[in-house]
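One chain of protein is taken out of this complex; the other chains stay put.
Labels run A and B following the written order; every chain starts at residue 1.
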Amino acid sequence: MLKAELRADTLKGLVNIISTLVDEVKFTVTPEGMSLKAVDPAHVAMIELNVGKDAFASYEADETELGVDLDKVKDVLKLASSGDTIAMEQDPERGRLVFKVGNITRRMNLLDTATMSVPKVPQLQLAAAVELPASELQRGIKASESISDHITLVADADLFELKCEGDTDSADLAMSPSDTVSIEAPSRVASTFPLDYFSNLMKAIPAETTVRLELDVDYPVKVVFGIADGRGTVRYLLAPRIEND
Amino acid sequence: MLKAELRADTLKGLVNIISTLVDEVKFTVTPEGMSLKAVDPAHVAMIELNVGKDAFASYEADETELGVDLDKVKDVLKLASSGDTIAMEQDPERGRLVFKVGNITRRMNLLDTATMSVPKVPQLQLAAAVELPASELQRGIKASESISDHITLVADADLFELKCEGDTDSADLAMSPSDTVSIEAPSRVASTFPLDYFSNLMKAIPAETTVRLELDVDYPVKVVFGIADGRGTVRYLLAPRIEND
Partner (left out) sequence: MLKAELRADTLKGLVNIISTLVDEVKFTVTPEGMSLKAVDPAHVAMIELNVGKDAFASYEADETELGVDLDKVKDVLKLASSGDTIAMEQDPERGRLVFKVGNITRRMNLLDTATMSVPKVPQLQLAAAVELPASELQRGIKASESISDHITLVADADLFELKCEGDTDSADLAMSPSDTVSIEAPSRVASTFPLDYFSNLMKAIPAETTVRLELDVDYPVKVVFGIADGRGTVRYLLAPRIEND
């Protein structure tokens, strides 16, 4: 059972981030909140998302699983302004999720969660961590888009860099410790990543969000940030591109 | 003869509504104002529109008919900001309509009205009538768009509903008498309509307009609303979709 109300912009924030990886998701619902783990079809990136019940305007739930088509939730979001409250309620008898926005009621069939596997998210200990505003990463990505389809993230004691090298051109976001929120890097680490995955995630994050990047040498990057005014957390893992040269 | 001035947003309001049904129209002009009756090529919907001379900043006319290509009038509207005044004058000798916006003069050939028939608009007495803001209908339409290509309008003594049923999903706008401006329904009436026609009309109406819907059982819906700050009226009839089940 789930019966909850939340602000349209909170729901939109969740949906935008998750749908960079998957359209159909299984939410795990408990009395304390909702969570999901998902991997994209190509197994390049994984997401783990938790939202506590205090992110909701009201929240009542038993333990349950909800299979949801996010494209349909996006349709619901189009009916709401960002300050509107959206009510959602599970209808277990008919296997439906029911959304209410103003005078509108939108009912949708839940998906069968039996066939939806939950990925095992590896617990990685990565050597370096950088905290910085999403806006800076967004600008670094925009600078890279016409140059190459992959980027390199570099962290050193006194520098964070997002680098993109093309045949004739290059782009570089370079931030000293004073430009960032924090840098912890015992030694220089660098890994290369597909630009499209990193870009899709970053564009789904509000510009003012502080993002934590955990990095190592030729390892996945772990991207950690708050959602729902800090009442939820996203952990996102993106596999590196290992080149043999 | 016609020589008149009106605000750009008044003209735009007229053109937006009429062009949901037809591109080429015959206006009937009298000393008291302008009117038109038109039916769409598929004969699914009819429109009857009247604008009194007080909707114009200035107005002088004899009885005449004007065949106008609305796509060209839309081009004129692109030259004006919403507060601008647009002057229009018939040039009977050259068979033209002449628009002036600021320092621009735009002349267009009038269409031959001899071949343009005027539909006979049936005078229907429908059992139920509901008045509500266009914004609510617009939201009900938006909720329906991904679900099905037809909607059902229902009026009862204590409820107005716009319903859309798909195979797995549904959407519903439900309004009690206190949500609407008024509901008069001696008994429950319901008819089903093509979503696209109803949607195109509603999207052409300013959100804050109060719309009157007249309904009966498996009968056309009559949509009545004011234009030009209440100095004009639109009556729109949309044929129901009758299903044999």
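Heads up, the rule we're going with is that contacts are C-beta pairs under 8 Å (C-beta built on N, C-alpha and C of every residue); 3 or more make two chains touch, one makes a residue touch a chain.
Just so we're clear, the structure is a prediction, and the values are computed from it rather than from any experiment.
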| item | value |
| --- | --- |
| Chain not shown: contacting residue from A:Lys142, A:Lys203 or A:Arg241 | A:Lys142 |
| Full-complex contact with the absent chain, from A:Ala134, A:Met175, A:Val211 or A:Val234 | A:Met175 |
| Chain A, residues in touch with the chain not shown (by the definition above) | 136, 139-140, 142-143, 145-146, 168-175, 179 |
| Absent-chain interface as seen on chain B, which is shown | 72, 75-76, 78-79, 101-109 |
